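Here the complex is missing one protein chain, while the rest keep their positions.
Chains: A and B, in written order; residue numbering restarts at 1 for each.
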Amino acid sequence: MEPILIIFWVVVGGLLASLGAHLLPVGGAPAAMGTATGIATGTVQIMLGAAMTGLFTAASAATFTDSLLLVALSGAIGATVMICVVMLMANILYTFGCGIVPVSGRVDVDPLTKEPQAPYKTPQTDGHGVPNVVFVSGMLGGFVGGFGGALMYFALLNYADFTAGTAAIGSLSIFVPNAIIAAYNIRGTIEGFHDPKFKRLPFAMVTSLVVSLLCGIMVVIASYLTVGGTM
Amino acid sequence: MTVTPAVVEEEPTKKGLSFKLPLDETEMGLVAGIVAAIVVVFTGLPAVIKGIALILAFLWGMDSVRKTSKYGLGTGVPSIGVLATGFGVVGALVGLALAKYGSIEGVAPAVLVGVILMGVIGLVSGILSNNEKVIAMKIPKLERAMMELGMAGTLIILLECSIVTGSLNFNAVVNQVMSTGLIAFMFIFTCFGLLHPYNACLGPDENRERTRMVAVEIAGLICAFLGFAMIILSSFSWELGSIVSVTISSPWKLWNGVSLLIFGVAVWAYFFRMFIKACMDEAYETVGTGMIKTIE
Partner (left out) sequence: MGLIVVLLFAWMLVIAFLAFLACTFEDLESDIGSQSNPNSQVQLAAQIGQVNRFFNKAISGEPLSNAMYCATAGTIAWLLLLKLEPLVPGEEWKAAVLAIPIGVAVAAAINIIFSMTAHCGRTAAQKRFEQPIYLDVLYGHLLPIATHAFMTTFFITCIAYIQSNLGTLSGNPALNHPFALPLLGFIWGITVGAIGSSTGDVHYGAEREFQDRPFGEGKRVVYHGKITRYAECGVRTQKDIAGFCAKFGGPITGMTFGLIILFENWRSLVGMQLGGYLPNLAASAGNSSVTWAIVMGLIIVITLAVVNYVFVRWVRKKCGPFVGV
């Protein structure tokens, strides 16, 4: 039971969750109609989905290793694989099912591959599909989000001596407010790190820091009072 | 808004008839908060009384969700229900840990410290969300709503845990609720009990009376499921880490579960029928079938 480590890793996990929510390309309801770029669902939904996949992999990895870095990395890679497959299949659906070319609506030229975007975009929409820069941004977002979730799980499991089920639901409960406050900051849709809305990141990080710190203190209180009994 | 003085309305009876009296939002919050706090402290009460307190707490939470979402959250109604449940689980963990030290036989007042701490966290996150220089949601009274949601979420999760295990002993709760996965069930149904009423009745002609019926109906469903869980779990005794099946140790536990199951099903059936009937009466029209039209 090490209180400083618990608080530190919970805060870091919360900050990474917030950062991941900003990096993930979320198109919201308009993206399901081909009116906006990104994954066609809400921030909280896709963030929870990626983090849960990462948590599942991290939990099975935590049963046979004690290294924080390995457990967190396996959670991160699990989340990244999930987001990558989702984005690739979404592209296949957009292209073959609806005849839509993936382009971004917020920039004129793709920052990574330097391909022009504006000539391919449908007028009166805000882009559609998952172009390359958005794909890379999604990969990073999944990696960071899964890393944060698995970090919190490991800290609760090994430093606070909770059982596996308690640690899972505890880390989920601290992950969720961070992701939701980040979603409030984004106000619905974001395309990734090239989107102008990304500059609002510091505000969400400050709020995440405070909320995670308070939740971490609560977890330390809970763990300290029950140390000595089996938890 | 002028706050009407807190007139404590009469205690609700088994079928929840007093919900017909239009308790306004502040009074609802005070009644629900006080009743739920008292019931959660005395853990030896029969499960039906805890079920009634659970219904009141859900009504309180639903009011806060409704007040905030009316102004447009930008990400939809579900997010704030999940936020409240997340706060609730963290608060329940702290409350249970505190109860280990501040409780006498069957009475655990220290649990309320966890509730108040979670209210403080809710207030802080509300202040940061509404502040001009930080996230600036600009929703009036968001701070108060988030504080109420933090407290309501914690009380709901604590009541559910105390219904299933019959006490607020930390080891018992972890063994019977958290390690077995029942907490996942409680988590998602609490989310839905808070977010579904307003989400299902969203629209310009939404009115509060109809929305409250959905909240009571979902709370009745939860009571029915928890009663079923109590019936099955009453014939097991829980050693640390292993489950030993015993012949029913006390008929009290079994009858507690049966009574809660019957109470839950009755509440659900009554309010579900009332809600569907109210919707069909208050919609524009209810027809067997028909053609559609376009209004320019």
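As a convention for this text, a residue touches a chain if its C-beta (ideal position, glycine included) is under 8 Å from a C-beta of that chain, and two chains touch if they have at least 3 such contacts.
This one's a predicted model, so the numbers in the text were calculated from it and none came from an experiment.
> Write down which of A:18, A:45 or A:207 is the residue touching the left-out chain.
A:45
> With the missing chain put back, one of B:87, B:189 or B:263 would touch it. Which one?
Answering carefully, the residue with contact to the hidden chain is B:189.
> Just checking the interface: what residues of chain A touch the absent partner chain?
The list for chain A reads 28-29, 31-35, 39-42, 44-46, 48-50, 52-53, 55-57, 59-67, 70-71, 73-74, 77-78, 80-82, 84-102, 113, 115, 119-125, 127-128, 130-132, 135-136, 139, 164-165, 168-169.
> Of the residues in chain B, which ones touch the absent chain?
Looking at chain B, the ones touching the missing chain are residues 76-78, 81-82, 179-185, 187-189, 191-192, 195-196, 199-206, 210-211, 214, 217, 221, 225, 228-229, 232-233, 235-236, 243, 245, 272, 275-276, 278-280, 282-296.
Methods note: only the chains that are shown with their structure count from here on.
> As a quick test, compute the distance in whole Å between the mean CA positions of chain A and chain B.
So the centre of chain A lies 28 Å away from the centre of chain B.
> Which chain B residues qualify as touching chain A in the complex?
By the definition above, chain B touches chain A via 73-76, 78-80, 82-83, 85-91, 93-94, 96-98, 100-101, 117-118, 120-121, 124-125, 128-129, 133-137, 170-171, 174, 178-181, 183-184, 187, 240-241.
> Taking the touch rule as given, give the residues of chain A at its contact with chain B in the complex, in rising order.
Contacts found on chain A: 42-44, 163-166, 169-170, 172-177, 180-181, 183-188, 203-204, 206-207, 210-211, 214-215, 218-219, 221-226, 229-231.
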